[in-house]
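Notes follow the structure.
The complex is shown incomplete by one protein chain, all other protein chains being positioned as in the whole.
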Amino acid sequence: MKPTIAIREPVVDDALDQAEAKLTPEQIEKVINEVIDKETGGRLWTYVNTCIHCGLCSEACHWFLSNDRDVSFAPVTKIKDTLWVMLKNKGKVDAAFIKRCSQIAHTECNACRRCGMYCPFGIDIAYMILVVRRICAKLEMVPLYLQDTVHSHAATMNQMWVKPDEWIDTLQWQEEEAQGYVPSARLPLEKEGAEIMYSVIGPEPKFLAQLLGNITVIMKVAGCDWTMPATAGWDNSNMAMYSGDFEVMARVERLHHETAQRLKVKKIVMGECGHAFRGAEYDGPTWMGWMKPPIPIVHAIAFYYDLLVSGRIKIAKKVEGPVTSQYPCNVIRNAGLGSKLQYIMNEVCENFVDLIPNDRHAFCCNAGGGTINCGPPWKKIRVQSAKLQSENFKRTGAHTIVTPCHNCHSGVEDIVDKYKLGMHVKFFSELLIEAMEIPEDLQP
Amino acid sequence: MVNSESWDWEIANKMVADTSKWKSQFEDVWEPYISSDGEKIASIVKVGEGEFNIAVNNATWGEEPFEKIWYSRFSPDGRLTALITKDQEWTMAVDGKPWEQMYEYIWDTKFSADGKVIAATTKQDGVYAITVDEKTWECPVKLHSIASHVISPDGKTSVAIAQTVATAEADVNAFTKGSWSVVVNGKPWKENYVDVYGLTISDDGKNIAVEYRAAICEYGIVVNETPWNEKFACTWEPVFHPTNSNEITTPVRQGGQWFLATNGRIVWDTGFYSLLYQTYSPDGSKIAATVAPSFAKWTIAVNGQPWSKTFNECLLQPCFSPDSRKVAVIAKDSGNWFLVVDGTVLGEGYDNIWPPVFSPNDNKVICKVEKNGKYAVAVNGKIKGKEYEALWNPVVSPDGTKVMICGVEAGKYYRKVVLLSDL
Partner (left out) sequence: MYEFVSGPLVWIAFIIFIGGSLYRIYYMLAGSKKEKVVFPHMSLEHSVASLVHWVIPFNNQSMRKRPIFTIISFAFHICLIFTPIFLLGHMILLDESLNISWWTLPEGVADWMAIIVIAGCIFFLYRRLTDPVVKNVTDASDYLLLAITALPFITGFIAYHQLFAYKTILIVHILAGELMLIAIPFTRLSHMLFFVFTRSYFGSEQGHVKHSKDW
């Protein structure tokens, strides 16, 4: 089989370059075989022995479709250029090859799992990509900014190097902000026995603190018994899951769940983030040996759906004009919340213009799966490869794109910016705050 | 330890405070806390715009209100502490009286076993430290962050996991050289590590251990600055032997399975899908741990032998009876929580169960349970007595004959002492 011709603009990523210079063939061979023998089994073997090389997966991939059907971006090619070679050579590959593997697996695939849905055999290509990432992570071949984020998770148990005091201080500040809307609003810290523990991802306290104020208002209006931890374990995000550092992933997820157990809550409600849901609901628990999270996890979409259906939140004035929504892969295709998202969009917007394709067939924002966390060096190709979704957004004619996921939010902002869509990008909670009714007795 | 012998163990049903009055007295009333002897109940209350105090029984805590109060916690000796702010600066207040020193920030209050020593993490001028009874560490190196801290039962040793080296943004090389360490009473260990976790101190306060990350995918244990020779794919928090603090045990991961290791050597020959919360019996003769022999099948292993009964969701930390013979644990199966003793489910399933305690004489297991939004005391898994709006963990008297039950009924806070045999 001839090597794939992949033409890419050169990208300087210090971490990859350093790892390439450092790695020895012996190390590489040992790690590849260790991961293949010890950490994979029947699935990988069957996938590799079942794939009939039909290429139907390519039709599913936004990287392939956005790059003028460049073969090197097709899902099957990504496996050919990584795992097939490793398996064929029994791990005897060089450092430059591993570097290219990281580029493919970390920066050119979002593990969105759409291709698995278009493979006649249901071969989970994204799973194989994660096996490649695992090998890369054990060889310290991880793009710089992604690795730095993983280090943040490992050291602080949150994604953004937020220190413990900064976390609490931010919550206390946002409680005051919320009281500007609803004077009796409270952000209860460390309230043992509350019904809900609310958890967020690192960027909320770091850059988007107003979202914490928003939820404080929403919780008050809906009359929820809730709490947030004043300790580490508040961050539900997990880039270690995406770099391939599963030990750090597990430590982060374990702490998140144990924090909920310590607070004796009935459920964890999490902010609008997709990969965090994946980590907390599936990848983390699976590694820990839990079939499902020990304390049930409710994604913001399902939570807002419940509040709206039960009438705990009423809409005073729907958002005007056409509004569309991104469907975050990890909570729609891979968690089945599509119809709930459509419901809440219709409840809150006068004119919800759906994407085509929508629901579980919708395309990825191209920021997910850790790709946006690979940072500035990889931004150009990432946004360029979101062309397809930019066209889908454009067709809706919406003035606002709702992104119930942080990665989607940043990714779609990049899309709007690059393709000059002139649309606003908002979280659902921002729309809800505008649209919901604040009962008279709660008003200032 | 708190000497509970001095508490009032007369059989009585005492109404300590009518907390329902607080609702009309104050603008807002937060969730209550009680002192360990049950004699006091306290809630942070809002007394005006930007003015907070704490209602304690029938009085208020501070002479004057504070701008903000949070984290009100009773010290085991009965003093009520809270973190307060004045003029944008923070400090600890004990029984309503603030410490003299103010800080940029203060959090994570910890007490010695008898409650005499109060410690917390503080930040001043961008420098992090532990402050013990108003005395802040003087550390020879600047601490850039403190992840967690513990205090020895006697209160004499306070230890923290701290960032000892500043790292620039995305400087992964500096990070992998090591920027975290352990600081003991203000004195950092010589080594810096990539990451440090699972800080623990022996009951006698003499030995300190942590997990550390030796390389990206390599973990080990360091005891008093000396690492184990053995490295593992992963570790969890180590635990010291209760009477021999030279022995330390931790779960370790090897070849995709979890094992139990003592002083670096694997002591349980069975590997598990998961292994957590290793717990020594009070006499130190046994170790129980929460294990998953296979995926999504959880149980307890005692000295490496798993119970035959398994649960499909999760198990919390096991707890030994005082005579070290029995093991109790809270298990979750198909959405319900159960009390399990020695592999047998006692009583029915609940919406929540709090950590169980054994009565010393007859090994009855007593715990707080929640069902349909109400709380009750359960003995051997069966609800005994009435339901409460709020309830605290029942406490068994030192002689093992009585139980103190503290709870809120119809807005009133009661402290009851009943005969265990009457439950």
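Labels for the chains are A and B, by order of writing; each one numbers its residues from 1.
What we mean here is this: contacts are C-beta pairs under 8 Å (C-beta built on N, C-alpha and C of every residue); 3 or more make two chains touch, one makes a residue touch a chain.
Since the structure is predicted, the reported quantities are computational estimates derived from the model, not experimental observations.
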Q) Hey, which of A:62, A:100, A:254 or A:333 is the one touching the hidden chain? A) A:333
Q. Per the definition of touch given earlier, which of A:60, A:295 or A:372 contacts the omitted chain?
A. A:60
Q) Of the listed residues A:35, A:109, A:123 or A:218, which contacts the missing chain in the full complex? A) A:123
Q. When the complex is taken as a whole, what residues of subunit B touch the one chain not shown?
A. 273, 294-296
Q) Can you list where subunit A touches the absent chain? A) 1-2, 4, 40-43, 45-47, 49-56, 58-60, 64, 69, 71, 74, 76-77, 80, 116-124, 282, 286, 291, 332-336, 338, 357, 360-361
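Operating definition for what follows: only the chains that are shown with their structure count from here on.
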Q: Return the distance between the CA-based centres of subunit A and subunit B, expressed in whole Å.
A: 32
Q | Contact set on subunit A toward subunit B in their complex | A | 15, 18, 38-39, 137-138, 140, 144-145, 147-148, 151, 154-157, 163-165, 168-169, 172, 184, 186, 188-193, 230-232, 245, 247, 250-251, 261, 264, 266, 286, 288-292, 294, 375
Q: Going by the contact rule at the top, pick out the subunit B residues touching subunit A in the complex.
A: 28, 30-31, 68, 70-71, 104-105, 107-108, 121, 123, 145-148, 163, 169-173, 175, 179-180, 194-195, 197, 213, 216-217, 219, 233-234, 253, 255-256, 273-274, 292, 295-296, 298, 312-314, 316, 332, 351-352, 354, 370
